[in-house]
Structure formats: structure tokens, C-alpha cells
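A quick write-up on the structure given underneath.
Only one protein chain is missing; all other protein chains are in place.
A, B and C are the chain letters, set down in written order, and residue numbers restart from 1 in every chain.
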């Protein structure tokens, strides 16, 4: 019963198989290979637009490279206060942007609101050299709290950001989970709603290590390729990253895997709903469930074999825990967890 | 007949199989898994010393992270003028070190000599704040020219560097090829000879994307882990990088693969030796062969299906070409190349 | 009636005179001159300890260089949310530290409290590579709100910081104003209370452009000199910066100038105290007075010739303004301001 993280699970068999297939023969290195070209084409089909897509091997690299391409050293990136880029990447965006600032904004259920964004923007004066200049809005979809921005929410935030001259980045480490939830097209969920650049994650959802940075306006890609190389993220046998992405995009594997994970999170939430003393903290819209529950119960669950993180230190005999389901979480683990919790 | 680069070839079957095995079940992320721990232990056995080993997915990352750990922003890294870190990494060392300088020294057959190192060191004044301060000597083994430093050569250079207070890094993107040549123990070839940090390459020699940065003095590792994270190189499913390394180190697979590559380079060199107008430029000691030959012959070889790089633009109807053999180069490709060249 | 900033005023005559004296003859460049040596000795006397002092020409440079010397790229600097380093330096600390994070903590009247510091520290996990690691506490003395930390307050914060392994920096852009207020020795106010490094400001208090970065533990100075050079802040004719500092430190000129400024702020505060609708927002302990007052009154004051900043946009017909007095503010300007405000 491992609910620690979606990255605790290994990889989808289709993706492993793709690596085997890609291992034979010779290919152009550094992304000049056929698989890499096909992935970009496939993404263009899926997103229904001309785009530039660049593969990297970690979400931190995807985010930091995307942000550095959009944000000058004297710029600021606005994001939710608990965003991964702000609190879980050890300052990678600051390193890649050469010293830009991340401005954390308190959100609601992990989501920014136009009002909070507007208040923050009002603190900055355009052209005032003493202040970092807001350059990018970064939204996380699905969010760190397992919620999903609606299309209208994204569009409103992106519109406001653009009215202030900002570019809009989406951290889609769990983009598939959001898409599985929203039931709209990838195009609608991104560039049509005002997203300029997407960190399209695959690792958490079944790849070994593969993400794509997608620029919906190819002109925005600018010097991305140099930044990728200079940071050691242009790997020589790129075919092996691209092969993962290709398998991931084939026959809707990415959406199927996300549906599996989301479905289990729903089951889990439904299962614990109504258990005395257990509170579901945020709407369960993707593959994460946050619970507040008696610390004794949390401990009992752990003793019973369940693994999960305390999201914050226990307080007043209550624990706040995060449960993550994945593309490979066995349904019986969820059932077992619910059973244990119900005792 | 692809002699463009060792990274034109895919991956060793044993390494692909290891990925399949590693794909099942759950594991701790970010390097907390068992495979990662085993790799470090295995390397400690192979190198016969206590060490710290960190996996990354590209040689550029390995080199740049190693150098940044050893060299302050105001420092200088001394290396052969044609070293990969100096001319093929788009300034990655400068980025990771936050602006240190790479000082290229003209070598002989790709190797530095104590005399050239001493002359360069004499240009710098210790404690003089106007100059970058030499902090690291970086040696490439095997070299960009396909030659291999002897044990005595390494020891002499390392001794001189240390007398001046420098640390010594070895870029071992082709370390296996060097070891296959030298016939000495990995310990003798590295820390016993004065090497502090080794970029231990596996990618060029049969991995999909896996390198280890090895600190022979664990204290030198310093803030390496933070640098790796901050640069996006701490991948979440680290088990998949480590699994490659584990397979690579099992049953001497790394040395066997390198012997295959080196052997073919020898065959190739022997095969073209004596062909009128064809000159072998450097001793063939690893898996690269540099030839000067009539441009007409180079073109004929290409027409016959051989692929290779011009190492410099043709001059006076002569071409300078590089041929690289790999862990997976078919012996018949070498035979065919020699046959074509001999016509 | 210029109350915009202390840096709106020019320079003290004694300091200008010192430049004239220093202009003749030859001297060693880059800080090898006699005046520079004397300044360090004089500071050692004033602070009653062995120290290293380095002159620079801007407060931003002083702060950013001090922080970069103490904080690694993966570190975090904790400071009050409105600290100059956090909001008025366009990310200079991030640039000089190569991407460290500034963590703003909401203070009370511009001051941090041990409780707020402790809460913030609890969010960080030592050795957890995903998070920036708190490395420095930066206190501003006097604060951005014109208040002054008491000796006990500094000592308590410094003690807590050190218990967590942090170094303690003091941004003393207005250190003289704080000392004029506190009536304790510079030693008591700094290193004896746990301050490791002080940005000792002179510019706001009568110099043309001169600050000293003072390391009370010479060993902490580390590579400061290289950082100063590499950032273009080691000026060739350093004698001219040092001459300013020497004059500033002679015959207590620095304290006299600060007493002038502080005294006028007191007069101003006393003068407006009790005027209907005018609220003094923070204790006036140095040379700044923050008022909330009817926007109509603020406009009337401006029409009458007073210049000052709105500290935040007017709201509900109320303005929040900042008034700064300086070493050279004419007492009659304060009297005139009070007279206008009282109408």
C-alpha cells in the first residue's frame, strides 16, 4: 500500500517495451533521430497546433528551462505559494533564470484566483528598476492539492496575466490527470486558454524519466535549445527519452494511465468519506487525496502497511496526510486502505 | 557503417533488460532505492576504496557538476585545449560553476604534458584577485584523440597539480576504453594516481543514459547533492539510471563492451595502415581512429556507405576524419570499411 | 522640504574635503593604499575587535556581497518581508548568491520576532535536498519602518538563528541612526550580540557613495575579495571610497550626523502628534516617520512644497506616507512641515 508518491511506482510496460525497440541499430544523436521528430509531430496533432517540443528527463528541468526561456534575470515568476517550482526544486528556477524571483501567492485549494493575482501584480511597478519585473505566471495543473483548474479558471488567470504583459507557463507534471478529469481537448486546456508553454509530464504517470517542454508559439522557444545543452539536459541518446514519450502518446496510453490513477483516488475518497473523524481537505479531482484524521488512526494505517506522507507535522492529535494513487497502484491497495481506515 | 560516434549506437541488451526488471513495483524515489545503494557499493568494490557515487544522465552534467563542486566561481579549470568540457558543452562548466574560467592548454596527441601545465600555471599568481585562480586540473581519459594517458603520465600531471593546490578531475566519458587498454586496476588508474573525482561514463559504452560522478574522497562531495537537485539532475525514478549502471558493472560488462570497441579500432587502424595516401594521425589506443586521407577517398568511402565526421575542413585536397567504433559496431562494418579504403 | 529619502541629500562637507585631500599624489591602487588600511584599523578600534572591512560604493553591493559570501547557491536568506534586500534590490542577492532564495517573514513594525523566525525555520528540513537550506538571517538596523531593534531583540534572534546553524547579517544602511538611538557601543550592538557580518552604511548618512562590509570573524570573509572583484566592485582608486569612510569615522561625525537626522524625525513626530486625523504608524526611533493621514492633507502638504513618498496607494481617502530626515535636512523644513500639517 504505497501512497507516498506517483513516482514510487516504476514504469508502464508499453514504455519499457518501447525502450527495447529503440535500443537496436544506429540513430542520430542529440535529438536528430526519427523518434524525436515523430514525438513532436504527434504532440502537434494532439494539441492541434504547430508547436515546438523538447524532451528532458526531469520535471524540475522542464520547469526551470521553460521559465528561464520566458523570464529574464531581472524578472519575477508568479505562482501559488506551495507550487513545486517554489518549494520543492531547491531553487532550480532561480539558478536557470540567473537570479529571477519566485513570488508565491496564497491560493485556495492549491489554485490561484484572479483577485489574488491582481493584488500581487499591483505591488509591482512596471519599469521600476528596483523591483523584479513580473514576467511569467506559472500555473500547476493538476495542482499540488489534487485539484484541477477549470477551463474558465485558467482562461481568466491567463487573460489577466497577459493584460499585464506576462507569459503563462503551465507545470503539467500531472497534466494527464487533469486532462482525464476535464474531458476537454488538450488544445482547449492549454493554448486556446492562453497557456504559452507547457511542462508536459510523463514520469509521474508511467515513464521512466521523460517530460516534454512544449512551446505553443514556436517563436517563444528562443534559446531553449542552448539552455538545454548548457545545463546538461540535451542527452546524447535522445531517442530513449523520445521513445518513452512516443509510447506514452500512443493509443491514449497517457490518458488511460491517468484515468486509472484518478479513479483510484475517487474510490479512496469515497471509501473514507463518512468515517468518523476523517476529513477530506480538498476536492479530489485528480490522483491525490488529502486527509485530516486522528493521529492514532494515521498510525494504525501505517501499522497496517499503508505508506504515505504527513503533509504537515501532527497538531492536536490530528494528522494531515497526503495519499497519491498512480498509473500502477493496485486497486486492492485502495480497498485494503479503506478497510483499515474503517475499522 | 556508422563511425560517427559511439553514441550513434543504442544500448546493450543486458542494460535494457535491467530496466525491465527495475520497472516493477515500488521503490523510494530520488535515489533512496536499493539499486542506487548497490551501485555505490559495487563501485567501491571495483575502485577498492570508500567513495561517494552519484548518478546522472549525461556526460555534460557529470562533468559540469563535478567541476562546480571543486571549483569556486572565481576559479579556473585547466584542461587540454580540445577537451570536451572546453569546446563541446556550450559553456556548461561556466554555467554550473557560476562563471569560472576554462583555460585550454595545447596538448600533444590530446594529452597534456607536465611542461605545458607548468607553463600555464606560471601565468597565474596565487591570491591575486584580478585573475581567476586555478582550482582544478581536468584530464580526459581516453582523450578526444583516442589516445590513453599512461599511469605514469597521469601521476605526473596530478602530482604537479596538487603541488599547486589544484584538485584533479578525470573526464571518463570513455573511461572503460582507457581501462580496457591499460590493463591496470581502476584504483591504480584513478585515486592511487591522484585523481580526486571521476566522471565515470556508461552512455557511450552501451547505456541509454547513465553516468556516475565518483568522489574518491567523500569529503570532497560537499554540496554535490544540492547542485544536482538545483540543476534538475536528481531524477525522481533514479532506480532506472542506477539499474543501467548496475548492469553495466555486472560481470565486467563495461570492460567487455569497451574491449569490443577498442578491438575494432585496432582492426580498422591495422587495415588502413599502409594504404597509399592514408595517414593515421594519433596512436590508436582506445576506440577512435583519426585519419588524414585524400578528400576523394573520403568521398568514395561515404559513397560506399561509410559515415564519419570531418574533424576539420578539408585542406589541399586532404581530409581529416574521425572514426569511432562502439560496443555494438558490427565487425563486418570495419572489414567493409577497410575493403573500401583499400580499393 | 525634501523628505523623500536620506539619499536625496548630497554629502557632508568633511567628507567632500577628505576627497580633495586624497586627490593629490600617487597611491597604491585597488585598496593597497594607506587610507584603506587606516579605515580598517579605525573600524577595529570602534568595534573593539579584530575584523576585516571591505569598502564598496553601494548598499546593494554591500548586502549582496555579504550574503553571497555567507550563503551557498542552494541556501536561503531569511529576512523581514519588506526588507530592502527582498523588495528593493531587483534580485541582487539572488544574482550574487547564484540563485539562493530570500524567504520573507512578516514582521511587526519592521522587526522580526523569535516566534516568527522559529515558525519559518520549522518549515525547512535540514539536509533535504529539495528545499533551499536556511543559511543566513538578515536583520535591518534601523528597520525599513524607522524602528530600532533593542539589544535584547537582536541577541534573541541571533541566538535562535545560530542554534539552527545560520549566520547573521545586519543590513546597516542606517546603522548610524540605530546607534544614535541605542546609546550602546557598536561592539555590543553587533558581534557581542551575535552579528557575524555588518553592511556598515555611510551613503545615506552623508557620504557620496561609501559602505563597508565588516566581517567580525575574519575567517568568514572567505572569498569576499574575489567576489568583489568579479562583480566590478573593487574600484581602482579605492582611496577615494576609503577617504569618505575615514572622514565619516573621524570625531564621531557619523554619530553626529545621525543624531541630527534622528532629532529632526523626533521633532517631526512630536509636531504632528495630536493633529486630528494624523496617525503615526510606528514608533519613531531613527530617521523615518510613517504617517497615515487624510489624502486631502497629504495633497495640501505637497502643494505647500513638501516632498515625500506614498508608502502604499491611498485607500478610503487615507494616505500612508513616509518622511525621511537626513544628516542635512534643515530644521526649518521640519518646522514648516509641521506648520503646514497643523493648519
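Remarks
Criterion: a contact is a pair of C-beta atoms (placed from the backbone, for glycine too) under 8 Å apart; a residue touches a chain by one contact, two chains touch by 3 or more.
The structure presented is a predicted model; accordingly, all values stated were derived computationally and were not measured.
Among the residues C:97, C:177 or C:203, only C:203 touches the chain that is left out of the figure.
The hidden chain makes contact, of the residues C:230, C:267 or C:322, with C:230.
The chain not shown here is touched by just one of C:59, C:104, C:146 or C:172, and that residue is C:59. For chain A, the list of residues touching the undisplayed chain reads 30, 72-74, 98-99, 129-130, 133, 223, 225-230, 234. Although one chain is not drawn, its touching partners on chain B can still be listed: residues 73-74, 87-91, 94-95, 98-102, 122, 129-132, 313. Touching the omitted chain from chain C are residues 2, 4-5, 7-11, 13, 16, 19-20, 22-29, 56-62, 64-65, 89-92, 95-96, 203-204, 208-209, 226, 229-237, 239-241.
Note that only the chains that are shown with their structure count from here on.
Rounded to the nearest 5, the angle that brings the Cα atoms of chain A onto chain C is 180°.
Chain B has its Cα centroid 34 Å from the Cα centroid of chain A. Separation between the centroids of chain A and chain C, computed from CA atoms only, is 41 Å. Distance between chain centres (mean CA atoms), chain B to chain C: 50 Å.
Within chain B, residues 226, 229-230, 234 each touch two or more of the remaining chains.
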